[in-house]
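Excluded from the complex is one protein chain; the other protein chains are retained at their positions.
As written, the chains take the letters A and B, and residue 1 is the first residue of each chain.
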Amino acid sequence: MAAEVSVPSTPAWARWIRAKLGRRTVPYLLLVPGGLWLLFFYVAPVAQLAAVSLQEGTFETGYLLTWRWANYTDALRTFSSQFIRSFVYAGVATAAALVIAYPLAYAIAFRGGRFKNLLLVMVLMPFLTPFLLRTLAWKVILADSGVVVGALQSIGVLAENGRLLATGWAVVAGITYNFLAFMTLPIYVSLEKIDPSLIEAAQDLYASPAVAFGKVTLPLSLPGIVAGTLLTFIPAAGDFVNAQLLGNPQQLMIGNVIDSRFLRVLDYPTAAALSFTLMIVILSLIIPYVRAAGTEELVA
Amino acid sequence: MTASVTSRQGVRPRGRLLSFIRRHALSFYAAVALGYLFLPVAVVILFSFNDNRGRFNFTWNGLTLKHWANAFEIPNLFDSLVTSLQIAFLSALVATILGTLIALALVRYSFRGRSTTNLLLFLPMATPEVVLGSSLLAFYLTLGVARGFWTVVVAHIMFNISYVVVTVKARLAGFDRDLEEAAMDLYANEWATFRKVTLPMIMPGVFAAFLLGFALSFDDFIITNFNSGQTVTFPLFIWGAARVGVPPQVNVFGTAIFAVTVSIMFINLALQRRQT
Partner (left out) sequence: MTSSTEREQRLTGPEAGESPAVDLTSVTKSFGKVIAVDDVTLSIEENQFFALLGPSGCGKTTTLRMIGGFEEPDSGDIRLYGEPVTGLKPYQRPVNTVFQSYALFPHLTIFENVAFGLRRRGIDKKQVRNQVNEMLDLVKLPGLTDRKPTQLSGGQRQRVALARALINHPRVLLLDEPLGALDLKLRKEMQIELKRIQHEVGITFVHVTHDQEEAMTMADTIAVMNEGQIVRLGSPAEIYEDPRSSFVAGFLGASNLLPVASVDGRNVVLEDGTRLHAPDGAELSPSMSLGVRPEKIRLHAPDASDLPANVIRGHVVDTSYVGISTQFLVTTPFGASITAVMQNVDPVSFRRGDEVLLGWNPDHSFVIDGS
């Protein structure tokens, strides 16, 4: 007698759900919890921020939505130097990070061999110490009595009692360091994807190693460079920790201003206007990228 | 017309040295770059042994183990650590669940509103932390919500979701659908297939996402600063102490955290090596 196979059937509640809602709603059901969370705790607050930026008043008197566009112009006028400084610092730091990270990523991708994964882990490891501790460590490294300052003084780059701390240089150095992993990883990923036979083909077609790099490797690693640049510049522009710990009060970044406006001065409309301006500027940098790469690329 | 025995003909000694340098310059640079990356870490570890004078810990004064011995001396420090761990665990857990669901939807199904979803997930990653933090603060103020432990958790969940989605999605994309079809061919319904086949196979990616969320939350400063009220997390403690003098015990715990996470990473690598 042939054994009977009992096939487990779909439980009744599942059948009911499927009947009522149909196949097509499954994706939406999956999206709802997370999506709602983001809508409620990201979109709403940001929209709210836009509203606050157009209010006026003080903490004591309360705030009123008066569509005060002047908040923006006032804020920009007062803090234009901080804005510019932020973008300059972030730009220099991003460029420096690119210069440092690209050869490192290249070395791991093309010379790493069996140790590629290990080397990648080693690139990430320093970022497992707290952000603040790392930045404070730079305070030690760049201290006036430290080795670095001493060396720079002796070769004449720094004046006799020149400092690194409390200057823009220290801040930029801190920012470059702190976001280096964000630059290295995307570049590594796009370099790793390059088929090595493409480089051999270029050499077969009379390209010297330098030319092969410029004509084949570099263009093909461009997506990684763009991603790394964005991932570095965005947090760098809004950072204020490095400026606070390594810089001086005369050279604040826009992040410092927003922080103090919000938490100390309690001038919410101005702070909101500044925040929103920062966000708009950054978005305007990203939009051409999105247009070129398409939205699928955004979430990898 | 002799057959030559060696492959390199007539490269003079100086040329040899140059080509050696050229070939190894890149590896040499990589070593220097890695040294640069580890320099602050070395400083942090080193200064946990510093016999510092006064409240500041910036100049080297000699070796001592007393900070390690008295690691728990400072009450607020240890409390802030515990708070950070709790927040990190909770926010990573919730974000991982929410994010995994979204990742499943994105990879498995085609639906309208896909681009919007992608955009919505991307925006938090593209927004500077000052904006994220300050907008949530304004939001809480409007709602009249007191800032504290739970507002921080909520904020951390919010920014972790995107990172979870990216991580899980990468893992899901490489997943072979045939395995699920095989399971269904062998009488497993959708839920059983998910439980017995899909979930175990994406578990490494989900776990990696959890760890990422945990790390991001634990280390977060800016957003937490805006939304924490009176609650003090480890980064906030450091920030507050930075002005009056960061006790070396902070370095001790920083080193400990580093050591623990590095060990976890290596164990994970070793396990992965065993699997493949």
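As a convention for this text, contacts are C-beta pairs under 8 Å (C-beta built on N, C-alpha and C of every residue); 3 or more make two chains touch, one makes a residue touch a chain.
All values derive from a computational prediction rather than experimental measurement.
Asks: For the chain left out of this view, which of A:197, A:250 or A:284 touches it?
Replies: A:197
Asks: For the full complex, which residue in A:90, A:181, A:216 or A:243 touches the chain that was left out?
Replies: Only one listed residue reaches the unshown chain, and that is A:216.
Asks: Tell me which residue among A:99, A:205, A:265 or A:287 touches the hidden chain in the full complex.
Replies: Result: among the candidates, A:205 touches the missing chain.
Asks: I need the residue numbers on subunit A that touch the omitted chain, in ascending order.
Replies: Looking at subunit A, the ones touching the missing chain are residues 195, 197-198, 200-208, 211, 215-216, 219-220.
Everything that follows uses one rule, which is that only the chains that are shown with their structure count from here on.
Asks: Using the touch definition up top, name the residues of subunit A that touch subunit B in the complex.
Replies: 5, 7-11, 14, 24, 26-28, 30-31, 33-35, 37-39, 41-46, 48-49, 52, 100, 103-104, 106-108, 110-111, 117-119, 121-126, 128-134, 136-141, 143, 145, 177, 180, 230, 234-235, 237-241, 245, 254-255, 258-259, 262-263, 268, 271-272, 275-276, 278-279, 282-283, 286, 295-296, 298-300
Asks: Which stretch or stretches of subunit B touch subunit A in the complex?
Replies: Of all residues in subunit B, those touching subunit A are 26-27, 29-30, 33-34, 36-41, 43-44, 47, 58-59, 97-99, 101-102, 104-106, 108-109, 111, 114-115, 117-124, 126-132, 134-139, 141-142, 154-155, 157-158, 161-162, 165-166, 169-170, 187-192, 215, 218-219, 221-222, 225-226, 234-235, 238-239, 242, 246, 250-251, 254-255, 257-258, 261-262, 265-266, 269.
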